[in-house]
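Worksheet for the structure shown next.
Note that one protein chain is taken out, while the other chains of the complex remain in position.
== subunit A ==
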């Protein structure tokens, strides 16, 4: 900040740095793009637009294809689409993360393909996840993604910002997922539309927890969810954090919200809008047919640990199915090495290939009419995971695990009572 420039938000600072000119909320910025991520479900469309443009990726090393949404392929047409993505990546020198490597957002973070101050565009709405490490991550459709691949740039309207401050400490049994659901309840499903959610949490939250928070910002409509660097992301991952990534003191926010973590109870989003958030205790007792632990929101090692802590020595209820899908091959290997997978399987969990799994109702664990699923994912829309008459409730891994054992919605503490009686 120089004397004649007003203090700026994190979004304004990143977009200024990456567009090479001073921009503030409302301005149009054309920015260099550091990474373009393309998932299997949209790869064909992107390739078609590139062909229409008679263009190829300008910087192939900045383009990653990830086959995760239906992995492995479920039908011949899906297999054909994935084959096309594979061949295109190979022919043009782009990165390819094939079946089983994991969910796009988890994989890019593991591979260091999202870094502080970078612009990362993904063909998936949850590309806000990259804000966990201070990257401006945002989701776009096939046309925008193809244009970014072809030009190495994109246009962005510089967003207004909402400042969300997390204060206090989470109580035992309450997680970053609960904090994220509370944030969505407070903001509302369109409360941050077109905006940047700037997350101020000091040194609270691990990188994985920050991914959960940034991931869910899009469920408040946000363009990006930028976590001010702090805590583990500063010390453990060896990233350079340029000073221009940090927001300026006195920056202008459209709205400021503080969430007291110490007052937070485990939260659950009931059908069929993500901001329909309640305390788990208010929904307790509802019979559940399927529990799904995984996805870009909560499929990381720490999430599997949280589930295993609850499931240790327990058994999934006879009428309930528990699906566990690690977010990546790395997560799966670590969970295998440390015994977590054994604990989960001894409790009756069914394991799936690292990937998105049943989150969007395309394969694996599709719900029948009338069925109820508690999921650690990020959307509970009508018919999201199968039949229009099925219902999806969103919760933390610990609550999901307890629900699987109980066979109905409940908390880890209910489980202990049930077992003792």
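Throughout what follows, a contact is a pair of C-beta atoms (placed from the backbone, for glycine too) under 8 Å apart; a residue touches a chain by one contact, two chains touch by 3 or more; residues count from 1.
We take it that contacts and distances are computed from a predicted model.
Q: Absent chain per UniProt: "3-isopropylmalate dehydratase small subunit", "CidA/LrgA family protein", "ABC transporter permease" or "Lactate utilization protein"?
A: Protein name of the absent chain (UniProt record): "3-isopropylmalate dehydratase small subunit".
Q: Given the contact definition stated above, which residue among A:17, A:42 or A:349 touches the chain not shown here?
A: Checking each option in A:17, A:42 or A:349, the one touching the absent chain turns out to be A:42.
Q: I'm checking contacts with the chain that's been left out. Which of A:77, A:90 or A:258 qualifies?
A: Of the candidates A:77, A:90 or A:258, A:77 is in touch with the missing chain.
Q: Specify the residue from the set A:56, A:151, A:165 or A:252 that touches the hidden chain.
A: Considering the complete complex, A:151 is the one touching the chain left out.
Q: Using the touch definition up top, pick the residue from A:52, A:169, A:203 or A:413 that touches the left-out chain.
A: Checking each option in A:52, A:169, A:203 or A:413, the one touching the absent chain turns out to be A:52.
Q: Using the touch rule from the top, list residues of subunit A that touch the missing partner.
A: 28, 30, 40-42, 44-45, 49, 52-53, 70, 75, 77-78, 80-81, 122-125, 127, 139-144, 147, 151, 153-155, 157, 189-190, 193-194, 221, 223, 273, 360-362, 366, 379, 381-384, 386, 388
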